[in-house]
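The complex appears here without one of its protein chains, the remainder shown in place.
The chains carry the letters A and B, assigned in the order they are written, with residues numbered from 1 in each.
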Amino acid sequence: MQLIDLRNDLDRSLPAFFRHRRIGDGRTLLTSAEGNWVVLDDAEFRAFATGAVERDGALWRRLDEGNFLRETWDEAAAREAIAARKRFLGYGPNLHVMVVTLRCNETCVYCHASRADMDATHTDMTPEIAEKSVDLAFQSTSPGITIEFQGGEPLVRFDLVKHIVEYARAKNETAGKTLEFTMVTNLSLMTDEKLEYLLDHRVQICTSIDGPKEVHDKQRKLPMLSSYDAATEWIKTINQAYVDRGLDPALYHVEALLTTTKAALARPEEIVDTYLELGCRALFLRPLDPFGFAGKTAKVVEYPRREYLDFYRRATDYVLELNRQGEQMIERYAAIFLMKILKGEDPNFLDIRSPAGAGIGQLAYSYDGQVYTCDEGRMLAAQGDDTFRLGSVQESRYRDIVGHPTVRAMVIASNLDSQPDCVDCTYNPYCGIQTTHNYKTQGSIFGRMRESNICAVHKGIQDYLFNKLADGEPHVLEAFDRWTTVRSREHFLHRP
Amino acid sequence: MSSIEGIPEDLARVDLADKRAILDLDASLYPVEAVYSATYVFIDRCYVLLDRPEAGTLRIVITPKQLDDAESQLRDVVGELANELVSAAWRHQITQENRAKIESVTMQAISGAMGPPTLDDLEDFDFTDEAFEDPLGIAMSWEEKYAKKTEDGEEE
Partner (left out) sequence: MREVRFHRALYRGESVDEAMKVYARFAKLTPVEEDDHWVVRVEGSSEAGERRIADEMANYALGLTIQRRTE
């Protein structure tokens, strides 16, 4: 990539505050503090940086629209835009991850749930702890809360899931929050009876599909069955059940998540096709994280992040091509960033916001009643490091938990305006840091972003998206517009 | 002592016999807070000792706790420590420059999450501490404020 040398010609009177990044040959991206953006070619960037923009010309108008000109800089608009992006600061944890058991019937090569064998009943949550966890969750200052059932495998203790759903719904009659339930499950222990309950009680269902059958089965093992067959059979059944209940399949379907391992990297199009065939219209191309088993099996499953980004670009290009052909599919990682880039709103994805959601946007409740800043913090504790433990549902008060010094430290550490590299990064208005990831991989919650895998991924994805926006292909822009048009899934919302 | 490939010997060197590395830093480039921040990251896997051999120089002596290949590992530790020092020094500067913004966001985040105290919280609150300055004596009782004093300075 060719650089432009402007060191001797910089003008400080024309530009308002901006950050910039070369995103391709002949392309420089500018972002403002409040998250406006514009892509300039070399001549335009030179004119901007040297103060040589023709007043009231086309470039002047583009820069003025983005609030990049000092002369016309609108402070009130900038302030309003920043406040809109930080609206989530006004309230507390909305996501409450409840680990009802560590027992799991499946063994996944990258599992970070610290699973236990099926006879380890001592790793089940008790009904008393379940109720106290719900009591704590309802003390959140957030007007809406989501209770997410995790494990192990939550279907192992379906009775507890039911208990929590009913207890929470009863409590909400007076609390008056917007309540949601989700369950992350491998689906292999699903039955018609359990499914009917989950559908009747409007619990969203999420599962994992790692790609075509041979990829999935190799890294997610059931003792006797094909884990792929077990999951996909139920995905089809559940998706049909939503249709039978009159729900729009574009909105209501099983959410399937991909964990991208080395085995997946060479097969991006096949993976997308697998999701499409299953009726899973949303794809989340998550890279591997270093927690749990993935730390031990890294030699088998890990890969350099540039290989992941190659995979990501190919897969997302294919998703966009399918959209052009009339298939409605969304890539969630892109959608999260695009919501911030195109709509100036924060979708409140807790790991991609500044400050991050650990402790203030989410809490994780272990089977034994211990409360953690997030599920990754819980997982580190399962490996002997309780740095991210905040207290317990039996003994701790809500305000002591969210006001805990660890939470404060993580808020500061994940504030991009306190972080080397991030403070000057063009993607500062849209990005986020995961402090537990920093701690695990680099020894401190602050980390060093230039060496961070997450930073490399986020920069790579945003480079890709901004180049797509600059290319301006109509079908891509239409798809991006659909991906950032929020249609509320009212059916899953429980209100008194 | 021997030098480390790519690093001037007056900045960093290794003692293979003692299996430790020594870094001498310009104290004007690395505030002591940054040195603390950077070296703390290593104390789970290294032994660290700080010193000031002369004015303007800060010395870090670092010894990995477990060493298989001394030369290669020491080089890696020195490199990682050097990167952590740069990061910490820069973060120290950023924090000072952006202090108001960082404090404001942190306060919003924590107070937004905590919300107002409950009655149970207030029950445990210690109201006996002096919570605020009272230059006009508004919080004082009438007796405290206007009681006459004797010649000895005691109140009547």
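Please note the rule applied: a contact is a pair of C-beta atoms (placed from the backbone, for glycine too) under 8 Å apart; a residue touches a chain by one contact, two chains touch by 3 or more.
Keep in mind it's a predicted model, so treat the numbers as computed, not measured.
**Q** What are the shown chains that the omitted chain is in contact with?
**A** Answer for the hidden chain's contacts among shown chains: B.
**Q** Considering the complete complex, identify which of B:M1, B:L16, B:L49 or B:M107 is in touch with the unshown chain.
**A** If we include the chain that is not displayed, B:L49 is the one touching it.
**Q** Give the residue, chosen from B:V32, B:M107 or B:L122, that touches the chain omitted from the document.
**A** Residue touching the absent chain, from the options given: B:V32.
**Q** Of the residues in chain B, which ones touch the absent chain?
**A** 32-33, 36, 39-40, 43, 47-52, 58, 63
To be clear about the criterion, only the chains that are shown with their structure count from here on.
**Q** Using mean CA coordinates as chain centres, what's the chain A-chain B distance in Å?
**A** Chain A and chain B have C-alpha centres separated by 32 Å.
**Q** What does chain B use to touch chain A in their complex?
**A** 37, 40-42, 44, 83-84, 86-87, 90-91, 94-95, 98, 101-102, 105-106, 108-110, 112-115, 117-118, 120-121
**Q** What residues on chain A touch chain B, complex-wise?
**A** Listed in rising order, the residues are 86, 89-93, 139-141, 355, 359-360, 397-399, 402-403, 407-408, 411-412, 415, 417-420, 423, 442-444, 446, 448, 451.
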